[in-house]
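Left out: one protein chain. Kept in place: all the others.
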């Protein structure tokens, strides 16, 4: 029941082990801020909605597989409109920033923030409702996006100079860390500026949240490449179809695309180490499958087998964002397989390698992602209007919530290879686990966060 | 902590208001059944999976928007494989039944039950893994489907005669009621037969569960029809594009398709009554929109405005399944609108009516539905093997659970028109609420179950 | 070798039976018009193109299946840019008109005429290159379209008043007749106005030309409906899937969609009469197919069986364009089939009727239609600039040509049911010919124009 505050943490406890990891609020550092009635209540669309405003105390538990006497555990604040807001409509000056790679749904998020029907804000940004009317049907982002470092001080200077009081930052892991730094600086200066993060990662590797937007679209589109690889492999003598999918550190796209397709014989992801040569190795498995079925389809996440590639290369580079520049595992693996079977005279293989990455990133989002992006954007706006700041908006167990920045940046969501989902994949592909006993032990003691499906 | 049993109910209580609405188990009426180790543990795919078997006591709460001191409320038993099973692999004789209309994903469910890699069951049904290998890429159902009544006694006779001990019944509301009756009869006879329901309704109107399979696919495909209606309406002078979508009693497809598309100016659903003539009526709104924008796009769920249609017709019929045969509201409404504007000399309209129902039902499921169907089928099998019976498998707050039949059949999921989701739709289309004060009051006191998004 | 002129005809003869059916030219009635060098020759894109300008005497034969001693027969003037033009770039004032129903590719044609890079014309119409830049990716028409009569005198008055000197008229049969009347009036007044028709008919029923634009797109999209009908039919007991496709007077879309799909068991078109009852009738065939295969897929062109429908209805109406308003044969036939099998107690059928018309019309054109529309528009512009008028642009044996209006309006292209293409269809579906001997005789003596494939 007590309240404790560690740096950046805002913990509220309750009975039966209830813990609320709350997000910052403008009134934490600016006392006596005036509030205003939520303008939504005057909107005809909402006139009959009794359940419209969120109860101030609504929260959502993080862990919902429970037993009769489980402690209630961590909760997050529920997203949604509040009865009173901390900005008057005519005073809202919002800006939207998108960073990093393309992701299906970006334009839908932008559309909704920018074109939120003028309910809350009027004439604040060039993204008028009319201007953004159709952008959700296009892939990409109308705002443009860039990689590279940023200077927190300069950014906050610019926010002050331009009189912006709501900042929406759409981006991945690194971007959310940047957003956190901006929030800290804003708070240090005591500005009435809400800083809101909207997590974007086509890889679905952001911690805590159920699923990142664009993920279902990416898995859907990945099916096209897998189908093509399957057709190419089946049509050729000893055909090998290889598809590289996104996933630098997490193999979710590869895993779900494999499970959805059922044409894949082997799925390689960063979380599950593998080896090429020898007993139980990948090359042996490929040879076995080809002899049995005449062909094999392999899906490889871009971050899979990096230690093998690195060993081959003995060198390291970095790209502009500070991410380790990954060697192209697809090209590397294709070459290794070709070399291997060239040496073995008895098997002339036909390998076809497909890298659909940019074709996947650039498509418009499917309908379910469209609706998801719409709700995500609305949740972000509702939070900022209600005075919350320094938070990421995210889906937790199917409910939109406000999550402190540190929770989504402190770790990365990964496929847990000792969990049932990966077991399902293994049983669907019949591929070996490639695991020597040492790796298994490590995996068993790792504390990864499983994706929340079953 | 006490245990109470009312007919067909199996309630387990715990501290802080914890309630488990449990499902029946074979041992409820057949004591001393032998158990066997789960054969999955010998499967290589599962050899490294430490989190594979579900804890016997795992449950999932139904209500997860909670406050610090909320009672814990109703829980359902978590789905998944158990350490011990009540059927030996070689003794499993399963059958699968599909009833009612087509729904994207049906073949994926069938594939997974029928082709579950022989882990649990061998040689039981003609749906061998090989036979069902590719069916998930096709729309429809390889089993065929039919409407019409059934005779519980005869069905259970047949189950006994054919030595079937696991029955999987895929179908909607009425089918789940039938499954419940079959379960009762099976229990009355004391048979060791697991009866499992898998809810199927493209309308997404099954109570308790988050979302029914095929729903996302249906909303996705509905976009094509809406796009076409939009193009037709925009290209003609005073163009009206009308699309009828599925939804006899619930307007979820219409609502989500409208939210995803953003091209719709008016969405009519069964839950929200409307009227044609006079002030605030539909015809007035159509005229206003056409004068402002030159065109209008209308989405109408098949069950919308039935009382208006019925009044026009003054007659009633029923189809073979006992469902009220709905008059085609799309054709009826098209005629009404044409008649109205023909009488008004000042506005020559061009109405284009699209009914994409069968094109939507018949497509293969999208990737996310494919994965969903796969997990749903696995959950069903795990439950039956573990001796549970008389249950429906369903997603609750993103987790697969076992739900007693009576909970999914006692009510129907509906769009709550006093909830935020419908308010979002109204603000997106700008359509009037068509509600006179009386209707609003009724709606406000109705206790519908909102779909669990945000 | 002589030259003869009958009203509206302009015939040029040559050796070996060569006949050129030429199109009018502005100089036919305005002597001494000045000419100018074609501005294309100064364009950098064309600087290396030696084969760019069309030889004045180039023509294309209509009949190209020939024998050693065949007369050379009718030719049309080849389309393309000429060395000298009759309009100066800065004096071109063009207008574009679209009439009738939507057709995939309309926006591509408009784009190309309107945005022809300013080569020939500058600042003449609001359709600047920039404005039309992306419209070819959308279905429909950005210009809007309307049905209904027109007053030639008023139109030519308006052309004069607004100083327009190039008129591009996109539309079907009736529209081309209207264009012809406009041309006659323009010539009567002695105006230097080029009147150019661009044939548009999704039904592909315009005489002389190989194929109308949008036809391939329509056949492509029709596959979706046929697939859905096939899935619905296969999944139900005694399933009947029926798809109505466009084709008021000609069954080309139905025939090609049937040939491309191979899932169709019966294709009904306006050109091939059929009957329902009795020996060799449609109902008997349906029953036979269902008994053999369990299901049947029927494609019916909208104009098929009109005499049967009319007999049922005993009434007649006309729509605004003067086309006979067709009764909906799909709905009518569905009802007849249901009635028939309801009476027959031994066969409970499941009929699913799909009308994808507006979904087909409204989609963007496929790539091959896009290129076709581009060339069609260019040919039209080249012809007008070169002083030709009173013509339709059209593809004849794969070559773009200028065809006199009267040739494309005097008859309608129809499926010749005594030709090999229809025989291929019959052998692909195995449907009966439904022909009594009388009909066969009539068909054999009819002089229809077969579509030019093989």
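Going by the order they are written in, the chains are A, B and C; count residues from 1 in each one.
The rule we apply is simple: contacts are C-beta pairs under 8 Å (C-beta built on N, C-alpha and C of every residue); 3 or more make two chains touch, one makes a residue touch a chain.
Note that the structure is a prediction, hence the values are computed from the model and not measured.
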Partners of the unshown chain among those that are drawn: A, C
Residue touching the undisplayed chain, where the options are A:30, A:228, A:283 or A:310: A:228
Given C:86, C:168, C:256 or C:274, the one touching the chain that is not displayed: C:256
In subunit A, positions touching the absent partner: 102, 138-141, 144-146, 224-225, 227-229, 231-232, 234-237, 241, 352-356, 358-359, 361-363
Residue ranges of subunit C at the interface with the undisplayed chain: 12, 14-16, 18, 20, 43-52, 55, 57-61, 64-69, 72, 75, 78-81, 111, 117, 119, 133, 136, 210, 216, 219-220, 222-223, 256-257, 259-262, 366-368, 370-371, 374-375, 378-379, 397-400, 416-420, 422-424, 426-428, 430, 432-433, 435, 440, 443-444, 450, 452-454
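We adopt the following convention: only the chains that are shown with their structure count from here on.
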Central subunit by CA centre of mass proxy: B
Centre-to-centre distance between subunit B and subunit A (centres being mean Cα positions), rounded to whole Å: 28
Separation of mean Cα positions, subunit C and subunit B [Å, integer]: 44
Residue numbers of subunit B (touch at least two other chains): none
